[in-house]
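For reference, the structure is listed below as structure tokens.
All protein chains but one are shown at their positions in the complex.
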Amino acid sequence: MAWNTDLRWRLPAVCLALQAATLVLFGVFARYDADADARWWGARSPGNGSRDLDNEFYYRYPSFQDVHVMVFVGFGFLMTFLQRYGFSALGFNFLLAAFGIQWALLMQGWFHSFKDGHILLGVENLINADFCVASVCVAFGAVLGKVSPVQLLIMTFVQVTLFSVNEFMLLNLLLVKDAGGSMTIHTFGAYFGLTVTWILYRRNLEQSKRRQTSVYHSDLFAMIGTLFLWMYWPSFNSAVSYHGDAQHRAALNTYCSLAASVLAAVAVSSAVHRKGRLDMVHIQNATLAGGVGVGTAAEMMLMPYGALLVGGLCGGLSTLGFEFLTPFLESRLRIQDTCGIHNLHGIPGIVGAIVGAVTAACATPDVYGKAGLVHSFDFEGLKQNWTAKTQGKFQIFGLLLTLAMALVGGSVMGLILRLPFWGQAADENCFEDSVYWEMEEEKSRAFPEDTTLKPPAPTGPSGPSASLGPSAS
Amino acid sequence: MAWNTDLRWRLPAVCLALQAATLVLFGVFARYDADADARWWGARSPGNGSRDLDNEFYYRYPSFQDVHVMVFVGFGFLMTFLQRYGFSALGFNFLLAAFGIQWALLMQGWFHSFKDGHILLGVENLINADFCVASVCVAFGAVLGKVSPVQLLIMTFVQVTLFSVNEFMLLNLLLVKDAGGSMTIHTFGAYFGLTVTWILYRRNLEQSKRRQTSVYHSDLFAMIGTLFLWMYWPSFNSAVSYHGDAQHRAALNTYCSLAASVLAAVAVSSAVHRKGRLDMVHIQNATLAGGVGVGTAAEMMLMPYGALLVGGLCGGLSTLGFEFLTPFLESRLRIQDTCGIHNLHGIPGIVGAIVGAVTAACATPDVYGKAGLVHSFDFEGLKQNWTAKTQGKFQIFGLLLTLAMALVGGSVMGLILRLPFWGQAADENCFEDSVYWEMEEEKSRAFPEDTTLKPPAPTGPSGPSASLGPSAS
Partner (left out) sequence: MAWNTDLRWRLPAVCLALQAATLVLFGVFARYDADADARWWGARSPGNGSRDLDNEFYYRYPSFQDVHVMVFVGFGFLMTFLQRYGFSALGFNFLLAAFGIQWALLMQGWFHSFKDGHILLGVENLINADFCVASVCVAFGAVLGKVSPVQLLIMTFVQVTLFSVNEFMLLNLLLVKDAGGSMTIHTFGAYFGLTVTWILYRRNLEQSKRRQTSVYHSDLFAMIGTLFLWMYWPSFNSAVSYHGDAQHRAALNTYCSLAASVLAAVAVSSAVHRKGRLDMVHIQNATLAGGVGVGTAAEMMLMPYGALLVGGLCGGLSTLGFEFLTPFLESRLRIQDTCGIHNLHGIPGIVGAIVGAVTAACATPDVYGKAGLVHSFDFEGLKQNWTAKTQGKFQIFGLLLTLAMALVGGSVMGLILRLPFWGQAADENCFEDSVYWEMEEEKSRAFPEDTTLKPPAPTGPSGPSASLGPSAS
């Protein structure tokens, strides 16, 4: 079968169709919320003591910007580690996130900000849209280098939709707490992406292996992503927590957890190398596991030492995962996980969900104060009769539901993306920018391997290269 | 004519003269405003309910830092796309911006913060100085690679001066609204820069063409600039809006507009390539056009769908401009626009000005609330009798005045910069760092083309290369 990677009409058509759709839906539904509407000025009534700074903007905007950087620079540059896939890593991440935030504003808006026929938007919606898209960026990491931008846009559409449904069930039906998204963002994104890449298994991917490595400079570019993710993760985990102590504590816990991750990742990375040398893959990824691991519990009274413990544990487990689990998953389970998201988001996500459940279950008025406990876990209204143990139990239900949603959704998604007309590259042309990008130096001496890039048309799983292995279905 | 690019005494002399001048003027004029003065503490009078957080610092500083990043990292790295001009892109942008903000603090201070013989400085002045310099960075994009740092400093001095005059006329005489600077920053900067480069036309620039392209890594560096500009643009457009809803709304609209820009840029980029491939030039630039396009209207009740519409439109137009207009401008109108600022700042700037005028003209008390309308457009005092339509009309006057100022100012500037003693490089040595920078590897194998760099002295428009084309005047 010959796959055609010429996207001349497919990519523009999909982009424009999706943009036109969100435009119409925004026109029908999207309006400003009270704090972003020009009527706010008149309604502010300084007489009752409210002031300019009480606008939600000042509570959330700095955190929003940090989260925004994580999604676009953090995830984008983290994936530039491949030697010849930097344009796609940055460009496709940019594209899917730019569409994803629009669709997320709508989906999350219908579920959470719908009033009198309109979705009311404010800064918190922007943060939540970025969160939702972060989950897609996670999944992108699993299929990096093997899918076309058309596939990514479709995946984004479906994943944002399912994310929003899952998030609604967790937060509004199971009444779970998950401010930093260990479950909703990381666990969901990771297992969704892993399921997709499992279904999109490429039998002859070893033909692209020489491009599936880094070079010196690509590893430095990737560190831009790592460091911005690492530095701003405290903002991520605290961005939508309640005002005041919860935001404050979530940032502090995440800061501690991430610090411990770094030491654990370095220790294990050196220990598993025969000469004790460090591996950039571990430093780029496992150092971040602590941020995932305290995603649910960061706003709770986890205690600084609890954060260190979780961070150290996740950093170590993640490094071990890169060293031992990823090769196993690829060779035995046929899960080709380009960025190793199972180690950075999958395992730490599950750990984070469990840590959150345990921390919630152990909450006492002694530690939180009576008012603080009620406020922190919303033990009023619907949850009036809940105890900390009930909360802990429902947290676990949330994890299980998330895993189910991710596996089922990812399977459906994978089957759709497996259709042959989305412009995906052949197995031997994976991890290569020049398939989708006009390259200045295509014919120059700088990258001689480019000239050996086979034309995409006559190749593919059942093309000439099939003689190298059994034909893919 | 032999041009001498040795700046040994010229560059230090100009730097020190300018720095000494601003130092003296700061000594005579610059003081702290009430919120930055040590007397603030005593004047705060907690009795009347004012508190620490009421200091303007907390409303503006986070936005200021984002704008600061856009000017220095955003514009700086965006211009590193050239393969051999990264040092100059970053270094000269750094230099001109560092001088420009000082001079802008003075110029804008005299116009807007002058009280009892002193310019009173606070965080809003810092933002406005960065805004002013952003306009110079835009113009730098047109002449990138073709001017010396001495020329850039002179251009900065003149452009900041004219910017401040134009801004004063728009904001204080025409009473126009332009918080995100579609007119004052982008339109002015673009047409000023284009006029300068038109007058500095280099007949034999094709001799430097091989350096006027990117290489793989330089495109990745440029993406650092693109992404930081894109992410922080909501801060840019909201940084000096009124407290509360206006800042909030400006950020939200810009976020939406930029998202639509990305999809439109990708769609058009793919559609205009014969094989449907994406072009990094478009992704690096046209994705930002939406930020320019809502610069004036972002703080108004543009509505989220309005923002999407403007962003999509600008993203598409900008990409088409790069593909079709830039080559035309260069070949027919002799406008050599290195970074394509006409597509990123020129067209979207004009679109933004018109969108702002229309949005203002359509404002009703129904949408803004009665108090909100008066507050949003300052319909009190001088503007007591203005209607929304008056505002819209004056917005258009503002655009026309800006264009006139840019064209006239740019012409004068161009003629001054055309003088032969500013240390500019010969046509065949453009886009080359080693003219102005000490290069470690100058004699190494890494960049063999360096060794072919001709000594600047015997070359130039009327040098040997003149045989390749008619002599430049």
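Observations
Think of it as A and B in the order they're written, each chain with its own count starting at 1.
As a convention for this text, contacts are C-beta pairs under 8 Å (C-beta built on N, C-alpha and C of every residue); 3 or more make two chains touch, one makes a residue touch a chain.
Please read these numbers as outputs of a predicted model, since none were measured by experiment.
Of the listed positions A:Phe29, A:Tyr59, A:Phe188 or A:Phe431, the one in contact with the omitted chain in the full complex is A:Tyr59.
Across A:Val176, A:Val268, A:Ala297 or A:Cys314, the single residue that touches the chain missing here is A:Val268.
Which of A:Ala21, A:Leu252 or A:Cys362 touches the hidden chain is settled by the complete complex: it is A:Leu252.
Listed by residue number, the positions of chain A touching the unshown chain are 49, 53-54, 58-59, 62-63, 66, 213-217, 219-220, 223-224, 227-228, 230-232, 234-235, 242-249, 251-252, 255-256, 258-264, 266-268, 270-271, 273-280, 283, 287, 301, 303-305, 308-309, 312, 367-373, 375-376. With the whole complex as reference, residues 6-12, 15-16, 18-19, 22-23, 26-27, 30-32, 35-44, 49, 51-53, 55-58, 61-62, 65, 68-69, 72-73, 76, 80, 86-87, 90-91, 94-95, 98-99, 101-102, 105, 121-123, 126, 149, 217, 221, 224, 436-441, 446-447 of chain B touch the missing chain.
To be clear about the criterion, only the chains that are shown with their structure count from here on.
Rotation angle relating chain A to chain B: 120°, from a CA superposition, given to the nearest 5. Rounded to whole angstrom units, the spacing between the C-alpha centres of chain A and chain B is 33.
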